[in-house]
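Only one protein chain is missing from this complex, and each of the others stays in its spot.
Chains here go by letter, A, B and C, matching the order in which they are written, and residues are numbered from 1 within each.
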Amino acid sequence: MSETVTLAKALTLGLRRALEDDPKVLVMGEDVGKLGGVFRVTDGLQKEFGESRVFDTPLAESGIVGTAVGLAMRGYRPVVEIQFDGFVFPAFDQIVSQVAKMHARSRGDVPMPVVIRIPYGGGIGAVEHHSESPEAYFAHTPGLRVVTPSTPADAYWMIQQAVRCADPVVFLEPKRRYWEKAPVDTGGSAPGPLFAGRVARPGRDVTLACYGPMVRTCLDAAAAAQQEGHDLEVLDLRSLSPLDLDLVTESVERTHRLVVVHEAPVFLGLGAEIAARVQECCFYALEAPVLRVGGYHAPYPPSRLEEHFLPDLDRVLDAVDRVLAH
Amino acid sequence: MSETVTLAKALTLGLRRALEDDPKVLVMGEDVGKLGGVFRVTDGLQKEFGESRVFDTPLAESGIVGTAVGLAMRGYRPVVEIQFDGFVFPAFDQIVSQVAKMHARSRGDVPMPVVIRIPYGGGIGAVEHHSESPEAYFAHTPGLRVVTPSTPADAYWMIQQAVRCADPVVFLEPKRRYWEKAPVDTGGSAPGPLFAGRVARPGRDVTLACYGPMVRTCLDAAAAAQQEGHDLEVLDLRSLSPLDLDLVTESVERTHRLVVVHEAPVFLGLGAEIAARVQECCFYALEAPVLRVGGYHAPYPPSRLEEHFLPDLDRVLDAVDRVLAH
Amino acid sequence: MRADIPAEPGTPAELVQLLTPEGERVHHPDYDLTLADDEYRSLFRDLVLVRRVDVEATALQRQGELGLWASLLGQEAAQVGSGRALQPDDFCFPTYREHGVAFTRGVDPLQLLALFRGVSNGGWDPHEHNFALYTIVIGNQCLHAVGYAMGVQRDQADTAVIAYFGDGASSQGDVNESFIWAAVFDAPVVFFCQNNQWAISEPLEKQTRIPLYRRAAGFGFPGVRVDGNDVLAVLAVTRAHLQRAREGGGPSLIEAFTYRMGAHTTSDDPTRYRLASDLEAWKLKDPVERLRSFLWRQQLADQAFFDGVDAEAEALAVRLRDGCRSLPDPTPEQIFDQVYAEPHPLVAQERAELTAYLASFEEGHR
Partner (left out) sequence: MRADIPAEPGTPAELVQLLTPEGERVHHPDYDLTLADDEYRSLFRDLVLVRRVDVEATALQRQGELGLWASLLGQEAAQVGSGRALQPDDFCFPTYREHGVAFTRGVDPLQLLALFRGVSNGGWDPHEHNFALYTIVIGNQCLHAVGYAMGVQRDQADTAVIAYFGDGASSQGDVNESFIWAAVFDAPVVFFCQNNQWAISEPLEKQTRIPLYRRAAGFGFPGVRVDGNDVLAVLAVTRAHLQRAREGGGPSLIEAFTYRMGAHTTSDDPTRYRLASDLEAWKLKDPVERLRSFLWRQQLADQAFFDGVDAEAEALAVRLRDGCRSLPDPTPEQIFDQVYAEPHPLVAQERAELTAYLASFEEGHR
């Protein structure tokens, strides 16, 4: 049962299966009903599962997440859609003060199986507040889990695993990759655990750790580097919290060089944590400092500048050159 | 003109002087008027400067910060008080989407000289949501500046400098140190720039980088280590964004060993960024990995457990032993 | 101060009252209540016990046994009246001051003390009592209540939900959003605002310029103001609105007009911001004395009954005092135990590190 679908469509299929598998699963958010979401990820779901399971909400993100908390307390498994990355902040309080803490404060009596879907990142020529990469805020928050797929197959399986997870999952969707197609085997069950990374491309000389939208960029960089005789290993982290550190250290022990790539500003971005852990775990294995390629310490610029803001193949290779120069 | 005052009182004096110096300065927040704030930091200010300059607001943090934005656009310099760290999150959207971006998006036409005061951190035996250390969220946000004093003298001067700064400043007040006393010279002008760290204690063997409430803890640790023959240098970072990286690297070039200490969870806390930068800048100078001592990846626990959650002298010394063992 | 917030609770038409401050039974055209004699007595018993819990907890805080206490003094009728209006299946979302409601839901007051002592961030199983954990971040719980009520709708259950909040909380975005959601989805929820007229040091006019119950009309559902110191009126009004919710009538807002007789919490000093005379005036409206007078007047109770209740209160106080002191401290490992429902490698690692670190002291390595 293999279909070639876009990442967005893979999410639709995954959500549909999650709705089929468990009558307690709900899909809610702005415009997720008739419209099927501004990216059509929930397309057709309301028609199939009815307005009580797939429904439009008032335009208020704190309300979306706050009512999802209540629904979860009543035994439902809400999958909420935040329309764009920049609009998750009105819900930030409910996420960090309630969603993240409920299980701990209730000593396990009140689980929070809530999935918060957020299309994130830049690269689509959008206006302000539509290209943010807020993952570090969530990854720094104990009690949350944060994952992000980079391929249609991962999108299909990871969304289902996120829905089944007993903990709250911030599910980041790389919106500039929504339209990329690849075959997805929809039969059987998930090929691996949700909270583990994967080797997207094995290599020997330098490790590139990345996730979400940057996986494609790093694979392209690796292909280009190949021409110049450098064999790069690309790790798709998939899970940002928990972080699959073993995958990274195992790779670095072999390559001795690491570059972390993400769109979010470098300062206190995920790369900071990865660099901090790797320099601790692989102190003697590293032959060069861990380098980071990411967004600048500036608000996301107007779209005509985004190509300069976003890490691209050249900037990744520039960092690769620098770690290799050591 | 030297007075021995508590850190809280030093803030009051600093705020009073800021109000005196500039008629555009306003102080606003919950209970800041008659009550003088729950920690009495604004004590007496409403009486002295009137209800139009020092005023109580409705109980809504997004409203507090959002109206401060409007007041700033009208030419005022609002100093807003968030009652406790855990209550800044309802204002998070206004802070990251508006306060942080306004200057950039208006290409300098609309400055945002807003100070957001937040008593933060644990150690006072408080109930939930009253002991958070949210600094990393703000430091990761381009457009904001984040500072935190650790002594009455710094409190007195830094608050005035923050008010005068043309950029928005998140001003974090180490609440467990509010009652610590020290002499403050209130004459003249600020002894140094706002966005620079300082050597709180010079030393040769290991560098401890810390800020806010942990400065006292690290100084105590250094005193204890002295007994065992270890000479620790303690850096009080004071400014978390921008970070005074030169201060840290200069120290590490001498000591070759660094431990970063903060209350916030280690994962993506400030220590991550410092470790990432130092391993890059001081790759060959480091004789041990940068270690971090901080909060755990868990919601702040009930207060009877906070002594185990918060880094203390012993945990700092344990890390010092570990970097020295390399 | 704004001219249009009445300092007095309002015109008789505006304020639902069934028992005058003197303990006289009055009638109201829209709300009435008929109780059996022992129900009146049992309400009185709850008021007294709840007050006793509060007094004892305040004392325990003074003795250093609790880190903090948020007193409900003066709000017993608002809490017991509304709490007793609930059916067992109804679900309740409290703030941090609903000790009286907790009592009516069968939560052991000792569990409240555990929270304020700092041995727990929760204290009871919400599902056991249909009573959510206390919520400290002002307003958050109102959205939870609406979400829960939306779940009730999906379950087609005969259940209502009640959301407690304060006059100060009425200013929060979350509370107003919860009104919108409840209206749009016609959720079976009763918003119960205890207007005790203070948000720490801020008087009501810092939050609104008209009576709070009128907020509801702007969102398209009914609002009513009840005398919050009149347990009978609160019971009657809450019962009616819960029943309305259960029958598909949608949300409503009850404003219980009352007064915070004590400090905001044990950390607060109200002499800095309010007049002693205000307090004196409100003492005349005491919710417990009001029902006591009624019981006497109507000869529904005798001295033996009152003595019995007092003795029960005293026994409860003793149990709390002893129980509080012997509440076990949590173990350090509990920091990590329930952060996640499923395994998490970082938490596991940090837990192991802390255990090893603590062991290193015990083994005398330090």
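Methods note: a contact is a pair of C-beta atoms (placed from the backbone, for glycine too) under 8 Å apart; a residue touches a chain by one contact, two chains touch by 3 or more.
It should be emphasised that the depicted structure is a prediction, and the values quoted were computed from it without experimental measurement.
Asker: Check the whole complex and report which displayed chains the hidden chain contacts.
Answerer: Touched by the chain not displayed, across the whole complex: A, B, C.
Asker: Would you mind spotting which of C:G67, C:G122 or C:G173 touches the chain that isn't drawn?
Answerer: Of all options in C:G67, C:G122 or C:G173, contact with the hidden chain holds for C:G173.
Asker: Have a look at C:H127, C:R214, C:R274 or C:R321 and name the one touching the chain we're not showing.
Answerer: If we include the chain that is not displayed, C:R214 is the one touching it.
Asker: Residue-wise, where is chain B in contact with the chain that is not depicted?
Answerer: 52, 57-58, 60, 62-63, 65-76, 78, 90, 93-94, 97-98, 101-111, 142-143, 145, 165-167, 241-243, 245
Asker: Contacts of chain C with the missing chain: which residues?
Answerer: 4, 170-174, 176-177, 180, 183-184, 186, 205-210, 214-220
Asker: What is the set of chain A residues that contact the non-displayed chain in the whole complex?
Answerer: Residues 30-31, 33-36, 38, 56-60, 62-63, 86-87, 89-90, 125-130, 267, 296-299, 301-306, 308-309, 314-315, 318 of chain A touch the chain absent from view.
The rule is short, and it goes like this: only the chains that are shown with their structure count from here on.
Asker: Of all the other chains, whose mean CA position lies farthest from chain B?
Answerer: Chain centre farthest from chain B's centre: C.
Asker: Which chain has the mean of its C-alpha atoms lying nearest to the mean of all protein C-alpha atoms shown?
Answerer: B
Asker: Between chain A and chain C, what distance separates the C-alpha centroids? Give it in angstrom.
Answerer: Roughly 40 Å, centre to centre.
Asker: List, in ascending order, every residue of chain A touching at least 2 other chains.
Answerer: 62, 90, 93, 97, 101, 104-105, 142-143, 241
Asker: If you look at chain C, which of its residues touch at least two other chains?
Answerer: Each of 120-121, 137, 173-174, 339, 344, 346-347 in chain C touches at least two other chains.
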